[in-house]
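What you see is part of a larger complex, with each chain still in position.
Here the chain labels run A and B in written order, and each chain numbers its own residues starting at 1.
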Amino acid sequence: MAVRTVRAAVAGASGYAGGELLRLLLGHPGIEIGALTGNSNAGRRLGGLQPHLLPLADRVLAETTPEVLAGHEVVFLALPHGQSAAVAERLGDEVLVVDMGADFRLKDAADWERFYGSAHAGTWPYGLPELPGARAALEGSRRIAVPGCYPTAVSLALFPAYAVGLAEPEAVITAASGTSGAGKAAKPHLLGSEVMGSMSPYGVGGGHRHTPEMIQNLSEAAGERVTVSFTPTLAPMPRGILATCSAKAKPGITAQEVRAAYEKAFADEPFVHLLPEGQWPATASVYGSNAVQIQVTYDEAAGRIIAISAIDNLTKGTAGGAVQSMNIALGLPEDTGLSTIGVAP
Amino acid sequence: MAVRTVRAAVAGASGYAGGELLRLLLGHPGIEIGALTGNSNAGRRLGGLQPHLLPLADRVLAETTPEVLAGHEVVFLALPHGQSAAVAERLGDEVLVVDMGADFRLKDAADWERFYGSAHAGTWPYGLPELPGARAALEGSRRIAVPGCYPTAVSLALFPAYAVGLAEPEAVITAASGTSGAGKAAKPHLLGSEVMGSMSPYGVGGGHRHTPEMIQNLSEAAGERVTVSFTPTLAPMPRGILATCSAKAKPGITAQEVRAAYEKAFADEPFVHLLPEGQWPATASVYGSNAVQIQVTYDEAAGRIIAISAIDNLTKGTAGGAVQSMNIALGLPEDTGLSTIGVAP
């Protein structure tokens, strides 16, 4: 193919987000993989760290420095929260910097400081193209803030209800995530022995850092402040998010209006698939894919709209979303290098 | 020990509920295991059907007939929904009949008929001793309706908030269940290949048969009709329920009031363990045990009380609850043959 390739560097190539990004970039016809960095793993072969990425097995990780990252048209930052700003400011304005961390997602500095405990670095165009207005902000941009995995699943499941005024501004959300969402740092509660056969909640009661991001997205869709009660749970699976999202229905709405709003919202979306009525999402169906599977219903007896979405937290929830937004920023077809086909069973 | 033993028969001994019941009865000092029946498996050795129950390996299943079940002081019915009434009426009034199916749980005949599609058989004392008034109804009773697994987890998590008037009558519940809750009948969507690595919802929008049972329990605690939005999900684990239960808070309540209500509700309960603040339940911690682990918090920003419970769906959720209620009915110490110790990791 006569596609011009651009060189991309990946800072943080030894973690789960970095590994998934490399998996996708290896299949992207417009990308040439350049520098790979990883701080504690600098100097190590990628083959020992990401043994599933055979074509890159002999690549050796460099340290994450401006010199190493220089000379690339795209730089992906898969760094711990709070580290992206310092790196980004050393890269030129003409470089497309895609931050897979949280640093530039929130618009409200107070929210950032309360949940992350450091100074707010700023706000970049938000890499969830399916949200109203998001694509326009991404086109031609040279800075992208990739959304969190939970906000991706939740915002896509609920924004259609809010955008057309079907729901009261009170959302109750429970989401189950695969363990890769917690990263690759070894912690006792993430051991296989602990997580297999177990479901457990964490960050209950508004404490999860993704909560203000959901509030931001849903409030923008609703045009008013939406409160969100968000409970994340850890599920015994490596990947996947199943988000059960519920919003109090406005008086007098009908099931047909709800269905219509969702059909309209996703009619032209390449990655969001509203399932036929009666079929519900399963995380296995989007394993390794950039697809979002959504179903919605109106529980009249309870007076609530229930929308459920399934994504792969590492693909659409992180690295796939990053590539999708990069494609838009670079003017490539949005689905280049991305698939809606899951690996199942 | 000089405990008098009573003979117990188990109808439906080849299924998951029956197997768990036998596991518990084998360790119960007051029970002698009598007849074991199983319709499609009649004539088969239990060793081939329940290979974990070594002491009963050479027992052969009989057919479920009144003659086989006669002559036992206790008869457990672990039968498909709708089959218990016909069997029970052939057993004498002096026999303690413990129905592990749904037939006698609901008080409202219309609810029964809407969700189960057959005529309502009646209502028996409800085997969830921790609910207000439940123990008194079980003492000396010769009929017990064992609760559903989800209603057990959900009712225990939320009734304290309703009983003291802290919550508005609108509950939103998402629960994740291990696959044994779906039974042992082979269906494609329950294959290991399908469920491992996958989370998926079912019965969304009020369709699950356990919904009216939850409404019944919570409404009785609240003294008013509580609406329940209930979403069950299937989790990749054999056992366990994690119920995330949320109720809109009444205006002006405080976190201290919520904590106090839960501490008081469970202070003397042998099986319900309100965790220390900051520690959340995990299903692995109650694996194979009759314990319920609960934590509660008040999310002031969202205006909701969030209570989360973990149970083993087969133990406290079915067979353990049955034994606990049987103990009360027979006048035995309530915890005879039951443990609060999980098998973990």
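Observations
By definition in this document, a residue touches a chain if its C-beta (ideal position, glycine included) is under 8 Å from a C-beta of that chain, and two chains touch if they have at least 3 such contacts.
Everything numeric here is computed off the predicted structure, so don't read it as measured data.
Copy number for the full complex in this structure file, with 2 chains shown: 4.
Keep in mind that, in the parts below, only the chains that are shown with their structure count from here on.
Mean C-alpha positions place chain A and chain B at a centre distance of 38 Å.
Remark: chain A residues 170, 172, 174, 176, 178, 191, 193-194, 196-202, 204-206, 227-229, 231, 233, 235-240, 242, 244, 246, 248, 280-285, 287, 295, 297-299, 301-304, 306, 308, 310, 345 touch chain B in the complex.
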